Every structure is written in C-alpha cells, then in structure tokens.
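The structure under discussion appears below in the form of structure tokens.
With one protein chain removed, the remaining protein chains of the complex are shown where they sit.
Chain lettering (A, B and C) follows the sequence in which the chains are written, and residue indices restart at 1 in each chain.
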Amino acid sequence: MFLTTYKRIRKHTEDICAPLKTEDYVVQPVVDVSPPKWHLGHSTWFFEAFVLKPYAQGYKEFNPDYNFVFNSYYETIGARVIRTDRGNLSRPTVEDVYKYRAYVDEAMDHFLIEHELPQELQDILLLGYNHEQQHQELLITDLKYILGHNPLFPAYNSEVDPEPDLSVTSYFQIPEGVYDIGYEGTGFCFDNELGRHKVYLHDYSIGSELVTNEEYLEFIESGGYKNFKYWHSEGWEWVKTTKAEAPLYWHLIDGQHFNYTLHGLKPVNMDEPVCHVNYYEAHAFAEWSGKRLPTEFEWEAAAPQFKWGKRWEWTESAYLPYPFYKKAPGAIGEYNGKFMVNQMVLRGASEATPVGHSRISYRNFFHPYLQWQYTGIRLAF
Amino acid sequence: MFLTTYKRIRKHTEDICAPLKTEDYVVQPVVDVSPPKWHLGHSTWFFEAFVLKPYAQGYKEFNPDYNFVFNSYYETIGARVIRTDRGNLSRPTVEDVYKYRAYVDEAMDHFLIEHELPQELQDILLLGYNHEQQHQELLITDLKYILGHNPLFPAYNSEVDPEPDLSVTSYFQIPEGVYDIGYEGTGFCFDNELGRHKVYLHDYSIGSELVTNEEYLEFIESGGYKNFKYWHSEGWEWVKTTKAEAPLYWHLIDGQHFNYTLHGLKPVNMDEPVCHVNYYEAHAFAEWSGKRLPTEFEWEAAAPQFKWGKRWEWTESAYLPYPFYKKAPGAIGEYNGKFMVNQMVLRGASEATPVGHSRISYRNFFHPYLQWQYTGIRLAF
Amino acid sequence: MFLTTYKRIRKHTEDICAPLKTEDYVVQPVVDVSPPKWHLGHSTWFFEAFVLKPYAQGYKEFNPDYNFVFNSYYETIGARVIRTDRGNLSRPTVEDVYKYRAYVDEAMDHFLIEHELPQELQDILLLGYNHEQQHQELLITDLKYILGHNPLFPAYNSEVDPEPDLSVTSYFQIPEGVYDIGYEGTGFCFDNELGRHKVYLHDYSIGSELVTNEEYLEFIESGGYKNFKYWHSEGWEWVKTTKAEAPLYWHLIDGQHFNYTLHGLKPVNMDEPVCHVNYYEAHAFAEWSGKRLPTEFEWEAAAPQFKWGKRWEWTESAYLPYPFYKKAPGAIGEYNGKFMVNQMVLRGASEATPVGHSRISYRNFFHPYLQWQYTGIRLAF
Partner (left out) sequence: MFLTTYKRIRKHTEDICAPLKTEDYVVQPVVDVSPPKWHLGHSTWFFEAFVLKPYAQGYKEFNPDYNFVFNSYYETIGARVIRTDRGNLSRPTVEDVYKYRAYVDEAMDHFLIEHELPQELQDILLLGYNHEQQHQELLITDLKYILGHNPLFPAYNSEVDPEPDLSVTSYFQIPEGVYDIGYEGTGFCFDNELGRHKVYLHDYSIGSELVTNEEYLEFIESGGYKNFKYWHSEGWEWVKTTKAEAPLYWHLIDGQHFNYTLHGLKPVNMDEPVCHVNYYEAHAFAEWSGKRLPTEFEWEAAAPQFKWGKRWEWTESAYLPYPFYKKAPGAIGEYNGKFMVNQMVLRGASEATPVGHSRISYRNFFHPYLQWQYTGIRLAF
C-alpha cells in the first residue's frame, strides 16, 4: 500500500509539469517563487535524505552536490543554496533532475517492496507524501506566477474551468460555548494540528460562500484601494509602495478587467470567488464591508456547515502554537514550528490542492503581503 | 480635577527631559527612535489638534506648520513628516518647542477652568493624558538609545539603582477553565483592552519571577546564539544579519560583560532581570530552557498572583483584536486597530512606565525584532 | 605671520557659524552633508593630529575619543565614525566642540610663537589652512542644505545679494596648440595641481559668461527633463529615480519658480547664473543647447580671458592624475589621490569659497549626481 501511494503521488507531480517547456522549469521571477525543477528535485531529495540514506543499506547517493542544491531550509542537514539563488542555476538540467527522480524512485521501489516498515519510518513516509503534495500545490502556484508574469501570457492548459456555483451568501449563526479544536483521528496530520484542545467562542455568524469578484470589484470601484481607513498601517504602506489597485493577475485593458488564468488572459468572471488577494486586502475588504474575517477557531467550528475547498481562506488568526504543541526531534522538527511568527493562518484548500490533501484541521500559513497563493475571503461578524 | 491631572502629567514629561543637553533633543540614531524634541511637540500637538482646535472657540493655532512636523501617523489629519526624517530637522528649535508647550498649556489651562466638559471631551482628555504617558515611556527608551549609542557613553543621571530583589523563581499552577479577559471597571483604558470576554485556558504553570541576567548569561555561554534550533527561522536570520550575541546595550570588554544604563556603562548586575531582549531572543531562551512564553491570556489570568511591573514581558500572543473589538470613529480610531498585524503582545510595565499608567489588562505591542524597549522574559509551561 | 593667518582663518570658520542655532549644528539630513559641529571639530582635529601631537612637546590631547569622532577618512590614523552616523551624535555638544577649538587654538598659539618652523611643518600648516578653508566652503554648502530642507525654510542671514551682472555671453576663440597646465609658482597648492605639463588643444570657443536661470528655464520649459536624448544613460536613470524637474532648491509654487537662498525662499532671479545643477544636468543642458562643456584644460587655458569665481563650473573632464602626479607619503598622501575615480572636475570658485582660496589651477571634484554644491555651467564648442 505504501508503494502504490508513493507511485501515485510521485507521478502526479510529474503530471503537473507535463505542459511545461524546459525553460519554464528554470526561472525564479520573485524570491517567493521557486523554479519548478527545484520543486521536482527537492521533493525527491526528501526521500533520499530522510528514507534512503538512513534506512536503505547500500544505497548510493545519486550526486552528493544535490544535497546542497535541493535542500530547502533544513539547517540540521547542511549548507543550502540561498533562496534567491535558485533561479540562477542552469545545472542540474531538467533532464538531470528527472534522472534523479527516476533513480530515487527505483531505489524507493525496491526498498518499499523488500522491507517491513517500522512505525517511525511509516511516519516519515507519510510526511514525505504530504510534503510532496504541498509542493504539488506550490508548483501550480509558482508556474502560474512564472507564466502570468511573462509578457506573452502563455496558457498552461486549454481546458475550460467549470462554471462557478451561483449560491447567494447566507450566514450561519454559531452559538457561544467551548469547542474542541485540532486534529482528531488516526490518519496523517502535520504537527501543528495536533494537541486537540478547548477554545471558548462567543456567538458569531459566518458566511456560507466566499466573496466574489463582483463584490470585490465593488470595493475597488468605491475607492477601497484609495482610502487608508480600511487598511492596517503596514497594509497601507504596501498599497502605496506597490501601487496596488486590484488582486494579483488582474489587468485593466481598455476599461475591462481581465485576469491571467492557467488558460491565458481572460475577462474576469464576476461570479467566481475573488482570488490572489493578500491578508491586507482581505482585511481591508472586510473592514469596508462592515464585517470581519473569522478566526481560525471560528472557521474550524463552523466548517462542517458550509462548502469549502475552492480557495484558501485568510483568517484573523496569527500562526501560533496550539497549547500542547511539541516539536519533533531532529530535522523533522524544523517542519513547522520555526515559522510560527509574523504569519497568518489560512484554512480550507484550493483548486491547486491535491485530492486527499485537505482536512478541516489543516493550518496553512503565509506572510500577510503574499498574493501569489490561491487565496480568498470568507466574512464573519 | 482634569486641570490638576493635566498639569501633573505635562510637567512630568518636562522633568524627564531636564538632564538633557539641547543636542540630545535633536538626533534620531535609528528609525524606531524619535528625537526627544519630537515627543515634546507631538504630545502637545495632540491637545491642540483634538481639544483646542475643535472645541476652544477663538483658539489661534501656534504655528500651522507644526501640524505637519508633529503629526505622527494620523492619516485623517493631514500630511506628516515621514518618520525617518524626524532626525533631520534642526528647526523648530528646542526653545521653540518649549514655547509651543507653554502656549498650548496656557490655552488648555483657560479652557479647562472655563468649561464644563461633555463626556466625549472627557474621553479625549483621558486619551491625551494616557497618550502623553506612553510618550513619557518612549522618551526614556529613546534617550537611553541616543546616549547609549554615543561613543562617549554619557550618563543620563547619577542616581544608584535600587538593589534587585533576590527571590527564587517558583511556579504557580493555574487550573483549567474559562477565564474572563479584558478591562473591567470605569476608569480609563485603551480600546484594545475593551470587550471583556471569555477564554478557555488549559492547565499551566507560570513563573513567579522574571528571568535574570545570570540565567540569560548561561544561555549565551552554552551557545544559545550559535544554535539555530532554539530560534524561529526569521529570528535566526536576525541573529545572522545583525551578528547578535547578547541583549542590546551589552558590551564585552576585556572578558567582562558591561551594559549601558542611564547611569553610564556598568558591569552587568547578574541578579537583575534581563532587559532589552527582543521576541526572537525571548522565544529562543524559552526553547533552550525547555519551557515556553505564556500567552497574554495566561499572563492576565495569573498576574494577580505574582509581582509585575519591572519589565515589559513578551508573550506568545500576536497582537489581534478581541472578539468584541470596535474601532472608534475618526482619527481617534486610528489609535490601535491599524497596528494589529505582525506584532507581539507585551504585558506588565517597566521602570520607564509612568506611575499610574499600568493595568493588568494593558496590551503593549512591538515588532518581534525590537530590543530597545525595557523588555524581559517570564517563563511558563 | 603663520600665527596671524592661523587666527584669521580659524576665526572665519566660527564667523560662518554665528547665525546658527545649536540644533542646526547637529543634524545630517543626507549622507553627503556633514553636521556643522563636525566641520568645527574635524578642522580642529587636523591641527591636533598633524601638528600638536607629533611636534609640540608635552602637548596633552584634549580628549582621546575625539580622534575617533572627528577623523574623516584618514585610514592611516585609526578607526573613524562611519559617515552616515555623524548626524546621530548628540555628544560632544556644540559647547564641547567650541571648548575643543579654544584649547587647540591656545596650544597652537603658544606653539607658533615659540618655534622656528622647519619647511616640512610649514607645508603641513599651509595644508591645514587650506583644508580649513575647504571646510568653510562645505560648511556653507551644508548649512544651506540643512536649512533649505527644513519645512520652515529658515533664513541664514538677511543681507541682500548684490545685483547680478547683466553681460551678454560672447565666445572667446582659442587657437590650436600646446598649452601648459598645472600650478606654477611658489605659493600653496594641492598635490593634484602639481606637475605642470603640456596638453595639446584643438581650436575651441568658450563662453564669456555662465548660463543664467533664464536660459536654464527655457531648457526646462522645452521639455529638457522629459527627453532622454539629452542625457547620459545614468543621468536619465537619475531623472527617473529622483523625479527631478529643476535644480536643487527650486520650488514651483502656484505657477511661479522660487528657490531657497540663504535669505529664505525667494522668486528665482532670472539674470543670475543657474546654480545647484549636477553634472548630468549640466551635460544635458549643453546637449540641448547644441554646444558642450569645456574640458578642464580648455578652461584653464582660457580662464585668464573671462571672469570666474561666481560658481564652480562643471567640466567634461574626469578627475584623474596629471602625468607627473606623486602622492605624498603617509596620511597626508591620502588627501587627493584616492578619490581619482568616478568623479568629475569642477573649475573656478563660488560665493561660498573663502577669499584667497581660489586659483586658476584649482581642481575641485564631485560625483556626477551631486547638486548640493554651488555648481553652474559654462558652455564651449
């Protein structure tokens, strides 16, 4: 079973890359975006560094330099290529990276067939699968940025998006009380979801639907980006510095709003949820609307009642440890805890999230200024 | 009664400045520090802009340009001198600023004697007093930075500090349950403390004393600043970028640790609470110690049981709105809410806090990298 | 005679500062501007470091820390306060600096009365006098910047400028041939003027007068700052980055051009030579006019025929060593040679130049982007 899952997940990463040209794998137009070839190598390196090298007797490393090139931020493991340099590396080539994947996959294949897996190793494998799924999502996010910031606006694929759902937003009322928060169950979850604990919530209402492009356009057209009073002080600095006037990927052409999608540049579909807004924008929109963003606890308590999964949703919660949070020992322990400052929690999932990779207790997190994720807005009050 | 308080608070600001030379009022060695003369002018401007100009009939503005020079961040009121420029202004002179204070004080004197104050105005006055007290604290913090970063290390005063308290840290155990958080009472508080609400806390223990210099030195000497595993990822970046090795104001001279105090450069007193650490350092120390920082809710629930007020204490809580938080309308509403992102809450008070300006519900907040406040560490687990 | 000159020059520095407020001595609004108190201390330090300490037996240094504070760029002498920090120092106070001047002046007084001066020392004294005169000029330039960038536009003095000369520009024709360039004589000159040598000049014509504000305004109004074709590539970058539209200190107020002068903000006098343009602007104006800037050799060969001394004049020559240039040994050798890259030569003198400090062979030099000097334009073709 571990092998089947391994193969399925690994193949999905390569399927995502199938429409890319060699050159698309290489560039890094902004520091937060990684070159697709780096995602391919890094997710492979995870299995080599944490499974094959420590557990597979006789395993011969593919290339010792790759540890240097494909490590991301695991300070325990060794020196790494500083992040802004990733887009400067023409070698290893894309072909080399696929060879690296094939080599590691073959070794994993043998290893998974031939061994009983102790619990510890099962845990690492599960983490590796989920890690690769996270990078699948980032792959889509990053290749959208790479193609969407090219002056030729190339399409990634030519399929047509499904029609958006046209439900009208209603508000669920959630009663005051003590709620249980955090992962419950026996499957996989990240360490930051663990430590199920109690949170007291006061009465609140939360929207059944995400904010649409039409609603967001009303915010824009009523001067939302021109009035400091809706914005955090540093959000307003962001507006002034970047001269932001709309979500990422929007282009005003001859009076009409277009946005870059994976099918190319298209007129904005007003019925779709607004996407690619950062936390500052989400917060400013909520202020303008007279409502607010939900906390991550409010979201989790109410989520069984509404549809979610179309967009990552900004919450009003900073990314902080749960009361019973414990870091795992060693390099695995670097996974989440060290990012618990200056980031905001997002809940839900998006169209870029791999199937089976979302949970009601999943805590995603990004810096407040970032727009490049598939991020949307749900209101509460 | 309003007049007596007004005079007492205004005089205290000038008393703090009494030991300064004219030149000390002018400089701004780093962006977060404001020149003392700016604090003097800005706290005066508050009463002119929010009391005299709107309410005192016939009041003649001292100098219309001062609105431009002494506004801080009230976007509602008009253009402001950008913050990094404050230290470039030789005019208005210190003498001019004292004249401005005298002029506004005299007008306030007449105004407060001659008028019945409606509730709205009483609220603004109270806010003005507390605002000036906040700037008194910043004045001390900033003049320490100005003098402590001068290569001549001039003393601010020559009084001797009281002997530190030598109590040994014990831990109070606080039982699980629902606690009420937020300001309760009829006196003054800031809007960010309002909305008393319920928070669920699990069992926890919290230290009776602050961490001492001796304990912190043990962290330093055991390699605390050299091991990434205690640090947040961005805290570690801060260590590497700034080459930090100790709290702000510490100097290692011929093998002995000194720190700059308001009485000049002195050997570090090992029994005193450690001071001038930022959130990254506080968190790393807690990690190293095997404990953690308390949340602001844990702090508030336990505070009646321990002594506090010697140092602002970093908590593990991000600065976010309370459930029932409402911004006041107009410029006053810019006071707190717009800073509620990317900052951490500090609780308590410090030796620089004016008498009468501290409360158990008081929420101070700073960016995680800042060391220049009088900030210390209390542990929990 | 050395003593009389010493006293006269030292007094003139203090006379320049007489109209300043204490606060004006302290600030540094931009990296190229030094606080006036620093000029006062640094020119004093020169005599202490290069005369009193090495030559005056029994001389007791005023304060050893001052070597650190008032050294400028003499790497030979010891660590220095990095240049951007000068404006952060409130101590030594202005009063301290004047005490330092008085102390050194008294020691110099005794020293100059009591000693025969060997040639070597006479040379150092002459250099010290000329060094102080250079700082007198910089003092005026810098205090103009400090006051002119204050939102209150304070005047430095209230005297009225003399009426400008109204001569019409004619062009002197200089015949092709070999010309002698460089200092000739027995008086003082800087090392960069030495090594009189031959330069071949082709026929050229050079203007009898400087370009006026009226002529420069015509350049502005015909789109000079909007058309890249007049500009060097990096000059054009400078225009776009700084959004420059006119010389430094010009302000367009209700459709009229004003400029800040030492008497305050005044309407631009169209008959005066344009001032405070950088090399990029001077070059762009020359391109627009269909002429060019003279080389420093053309300037020197023709200067006996025209009036000069109203403005430093940009030339088309980069600051490079003359053929026989030799650096003096030791710290004195750091005076000029190490700046001979990426700067342009200016010839002439300005209203800020002390009487007796100008020569036809004098080579001033600044980076091409700097506007804060009293810099003007003479054309050639």
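Note that in this section contacts are C-beta pairs under 8 Å (C-beta built on N, C-alpha and C of every residue); 3 or more make two chains touch, one makes a residue touch a chain.
Quantities reported herein were computed from a predicted structural model and do not represent experimental measurements.
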**Fill in**
Not-displayed chain touches, in the whole complex, chains A, C
**Complete:** The one of C:F68, C:Y103, C:Y171 or C:W236 in touch with the missing chain is C:W236
**Asked** For the full complex, which residue in C:W45, C:Y129 or C:Y279 touches the chain that was left out?
**Response** C:Y279
**Request:** Looking beyond the chains shown, say which of A:K21, A:K53 or A:K326 touches the absent one.
**Result:** A:K21
**Request:** Just the residue numbers, please: which parts of chain A touch the chain that's not shown?
**Result:** 21-30, 65, 68-69, 81, 85, 87-94, 146-147, 149-152, 154
**Asked** Going by the touch rule given at the top, which residues of chain C touch the chain that is not shown?
**Response** 73, 75-76, 178, 197-200, 202, 204, 228-229, 231-236, 279-280, 283, 292, 316-318, 320-321, 323-324, 333-334, 338-342, 344, 368
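One rule holds for everything that comes next: only the chains that are shown with their structure count from here on.
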**Request:** Using mean Cα positions, find the chain sitting nearest the overall protein centre.
**Result:** B
**Asked** When the C-alpha atoms of chain B and chain C are each averaged to a single point, how far apart are the two points in Å?
**Response** 45
**Item:** Chain centre separation (chain A, chain B; CA means) in Å
**Value:** 36
**Prompt:** Which residues of chain A are in contact with two or more other chains?
**Reply:** none
